[in-house]
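Notes to accompany the following structure.
Only a single protein chain was left out; the remaining protein chains are all shown in position.
Chain lettering (A, B and C) follows the sequence in which the chains are written, and residue indices restart at 1 in each chain.
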Amino acid sequence: MGDKALAMKGGREKASVFSVLARNWSFFFLVLTVVIFSFTGKNFFALNNFQSIIHLATTALLLACAETFVIITGGVDLSVGFVLGLSAVASASTMQLLYAAHWSAPASVLVGIVVGIAASLACGLVAGVMIARFKVPPFIATLGTMGIAIGVSYHICGGFPIGYLPPGLTDIGNMYVLYVHPASGAWSFFARPASIAANQIKELVRIAPISFILIFVFLLLLWHLLKNTRFGQHTYAIGGSMDASVRAGINTRRHLILIYVLSTFLAGLAGIVDLFQSGTGNFTTFGAQLELFAIAAVIIGGASLMGGKGRILASAVGVLLLKVLENGLNLSGVQPFYRYIAVGLILIVAVVIDQLFPDLF
Amino acid sequence: MGYVLEVRNITKRFGGLVAVNDVSMGVQAGEVVGLLGDNGAGKSTLIKVISGVYKADAGKILFMDKEVQIDSPMDALAMGIETIYQDLALAENLNTPANIFLGREKMKKALGFLNVLDHAYMQKESSKILEKLDILIPSLRNRIRALSGGQRQAVAISRSIYWDAKFLIMDEPTAALGVAEQKKVISTINLLKSHGIGIIVISHQMHDIFQVADRMIIMRRGEKVAELVTKNTNADEVVSLIVGAETVTK
Amino acid sequence: MARAGGFTTLIGQRWAMLFLLIELVFFSFLGGGFFTMNGFQIVLFYSTTLALLATAETFVIVTGGIDLSVGFVMGFASVVSAKLAVRFDSLGLAPELSILFAVLVTLAIGLLPGFVNGVLVARLKVPPFLATFAVQGITYGTSLIITQGSAAINVPNLANVIGNSYFIHLVPGRGIWFFTRPEAARGADVIDIIPTMVVVTVLVIAVASFLLKRTRFGRHTYAIGGNIDAALRAGINTRRHLVVIYVLSSLFATLSGIIYMLEYVSGKADAGSSFMLDSVVAVVIGGASLFGGVGTIWRTILGVLILSVLEMGLKMMGVQTFDKYIAVGIILIFAVLIDQFFPEMIHKED
Partner (left out) sequence: MKRSLVLVLAVALAALMAMPLFAGGSQEAGKKSVTIAFMPGVADPFYYTMEKGIRAKAKALGVNIVVGDYPDSWGPEKQVPNLQALMAKGGIDLLLIAPTSNQALVAPLKAISDKGIPVITVDTYLGDGDYSKPSAYSFPLAYIGTDNKLGGKQVAEHLAKLIGEKGKVYVVNTNPDASSVIDRGNGFKEGIAEFPNITLVGMDYCMDNQQKAMELTTAALQKNPDLAGIFGVNVFSAQGSAQAVKNAGLAGAVKIASWDATQTLIDALKGGDIDLVLAQLPGQIGSLGVDAGYKYLTAKTAPQKKIIPGFQFFTKDNVNDPAMQQYIYSK
């Protein structure tokens, strides 16, 4: 064992170029796909295409962040996809109710958001307590809360997407930060310049959807949380060795509960984002497999289901890789069904690379 | 008198089974006591009582001559009673400084308001303590996974020492190590001894115990059957005590 | 051992059986039409898919792995067998032969996903969760491409005759028929007893149970799940064994897909998607550990029955559609909690 460990250590110092490549292979792969699709995809290489890829990936990014924390601790959260739906449905129905009761739009939206997030946190709390206190395997505990989330959200919406919402949700959710009209030189923040008529909107160059701010802030926050804080350090420690963490005096129970609450918080937030982007409270459909998509992205980002490793930005790259692949294949005229195979193959490549260079990550 | 740690009349039962029966013992500062016994003799249970994993059914624990209550591993750690388990309890996915500071990370203010981990400080302190214990680890940045068994042992010891252990319990410190590494561990224990730390070593390796221990305590079926001074005894006597051929009370 | 609290320990160990019994009694009173022969047969008939997938999953979980691909391998098999049957039929083969050949070829093709899983897990040391997740995507994509997304249809009607037949048909006052339903006037009182596919499933499960319980292969499977290093040192070819385990898992899933094709006279890429998680759940309710080394086919089947009786019972009771998810979620957590508490009571005493 000692010899092997020494050999690996030696390998690390020698193979630094390899290590950088292997450690960030998903990133390089992303760059490669972008280059390839720029040639094959019609209008793929365009500012607004990249903007919309990321804009539409907001919810997936949030779910992947959630899953990153959980997976680093060595767990898995199967409930995130349906917690997203629960949050969207709960907040939408609250907004609908309050708005119909003549509350002001901002007030009903605000209360709706709070209700949606609260419902999500409840799921995480239940799962977290099950896992941390009663040692229920995360797979089962979150499968349980997933069932409860499904049941409750269908109770709330009865299988109907929830409409009648306060106006302007989608305007906020899909707004851009900067609008420029090259022809007239007019520009403004957060709304089209007053001099530009609605039908001229096509001539506008719109830069940075508002979701970019959200993504940027959250990626930064979560990156900081994981990288620079005690909370993050303990998250890795728990994933590395639960035993060591307990003996080092980490309150692992509380920590795990917090992890699952954080996970469902992010899932709940994704539900709110979905509500703002789509304008209706949609429950999650069964074929969506949002949680599996998020887990896949995190793994592509180099995390291990055994726990102990994973990085927020790498998970984000994982999401973008899958989304770019989907978008690029579509714009290149490839049938949607091939996407499943492509994703499967890429996953295998990811894990085999991970296995070949286990200590480089 | 003069013990760093003393236990008096400790009894621990599991259901009908008496795992530790009325055991008393003590360890002085700068002394190494070897705890010996066959499997199931109650060694592990006794040290788990001391390190706070189990709560004794009867008896008391004195630390620095004061009676103390140890209800959890945290209590023991807070007093300066550190345990190095056979599995070392290291987070293999983290590097050396992260493990030494695990649970007690040093923070600093970044940008004047953000509380962040002070990696530089922890790295510096870690190399200091390793130097103090005369331990060489190629790169502190390497994850524990990439270290050898002896190096891991060293990290675990450094962690205890850094956090001011006054009393150290080592469970099979030399098991699963190569010969050279075993020697290194023995010399580290001797170094610790010279720093005035009280140590209990559990080991099946009779040879090692004879090398480091000042005294030996032998347990059988939950009872303390003998307490010997190392230089006054020999391996045959110890073995016969362990397997129960004769009972010596001294 | 366990003198005091012997009874609670016993309940702890046998809670699954007790729970099933409670369910049966409960639904017999409250589930409309549950407490009839037909009611029971329906429950059995619709638990065949889950039972086969859970059997597949049991082998894998006992080794400490997990197979997320079973659901889509099932769909893949249904699509492939349906397409093949149509193809052979169009070549002018007799329906019997078309279906027979389709089934045989599908069984052979169905080994493939398992083989890939096995090689990834055993040779390339890919975590089972990921390897099988990737293979899930590949099989799903392939089935979608084969069918262009829709169902594979136009299977010879003989499939339906086989898939939906019963072992015994009884017409009171007229006699008894085996396998084929007698021509009877509409509305006549034909009593159908024991669906053939249930018999097939029971046979397959019996073989699986024998394999796991009574053979050296089974012993080795537990050994690998208990401690793969120890198994390796004991001279077990763990790599080959793991490959065989995943191939076996795929085989059971393929069988399940073929049964789907026979029952529904069509193939569907996502036919098994909703059973994927349920199959793991059934194994866990049956007391297996996701860390490996524990679990038996018989207890898995108990888990399957608990789930299907619950589901069908709630449906017959007319409980609102999605409440069943809440019920299953709660029972699942309850199941694991009991499993967590009772072993602890037992272990602490030795």
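The rule we apply is simple: a residue touches a chain if its C-beta (ideal position, glycine included) is under 8 Å from a C-beta of that chain, and two chains touch if they have at least 3 such contacts.
Computed from a prediction, not measured in an experiment: that's the story for all the values here.
S.K.: Which displayed chains make contact with the chain that has been left out?
M.R.: Among the chains that are shown, those touched by the missing chain are A, C.
S.K.: For the chain left out of this view, which of A:214, A:331 or A:349 touches it?
M.R.: That would be A:331, which touches the missing chain.
S.K.: In the full complex, which of C:40, C:101, C:167 or C:334 touches the chain missing from this view?
M.R.: Answer from the full complex: C:40 touches the omitted chain.
S.K.: Thinking of the whole complex, not just what is shown, which of A:22, A:204 or A:256 touches the missing chain?
M.R.: A:204
S.K.: For subunit C, enumerate the residues touching the unshown chain of the complex.
M.R.: 6, 10, 13-14, 17-18, 20-21, 24-25, 28, 32-40, 42, 45-46, 49, 148-151, 153-155, 157, 160, 163-164, 184, 186-188, 190, 260, 263-266, 268, 270-272, 274, 311-312, 315-316, 318, 321-322, 324
S.K.: Quickly run down the residues of subunit A that touch the omitted chain.
M.R.: 42-44, 46, 48-49, 52, 55-56, 59, 154, 158-164, 167, 170, 174, 198-199, 201-202, 204, 206, 274, 277-280, 282, 285-288, 326-327, 330-331, 336
Here is the rule we go by: only the chains that are shown with their structure count from here on.
S.K.: Chain with the smallest distance from its CA centroid to the overall CA centroid?
M.R.: Here the chain at the core of the arrangement is A.
S.K.: Between subunit A and subunit B, what is the gap in Å from one C-alpha centre to the other?
M.R.: 44
S.K.: Could you work out how far the Cα centre of subunit B sits from that of subunit C, in whole Å?
M.R.: Result: the chain centres lie 51 Å from each other.
S.K.: Across the complex, what residues on subunit A touch subunit B?
M.R.: For subunit A paired with subunit B, touching residues are 1-2, 5-6, 8-9, 12-13, 224, 228-230, 232-234, 236-237, 239-241, 243-250, 307-309, 359.
S.K.: Inside the complex, what are the residues of subunit C that reach subunit A?
M.R.: Against subunit A, the touching part of subunit C is residues 120, 124-127, 129-131, 133-138, 140-142, 144-145, 148-149, 270, 273-274, 277, 280-281, 284, 290, 320-330, 332-333, 336-337, 340.
S.K.: In the complex formed with subunit A, which residues of subunit B make contact?
M.R.: Residues of subunit B touching subunit A: 73-74, 77, 83, 85, 87-94, 98-99, 102-105, 107, 110, 114-117, 138-139, 142-143, 145-150, 178, 181.
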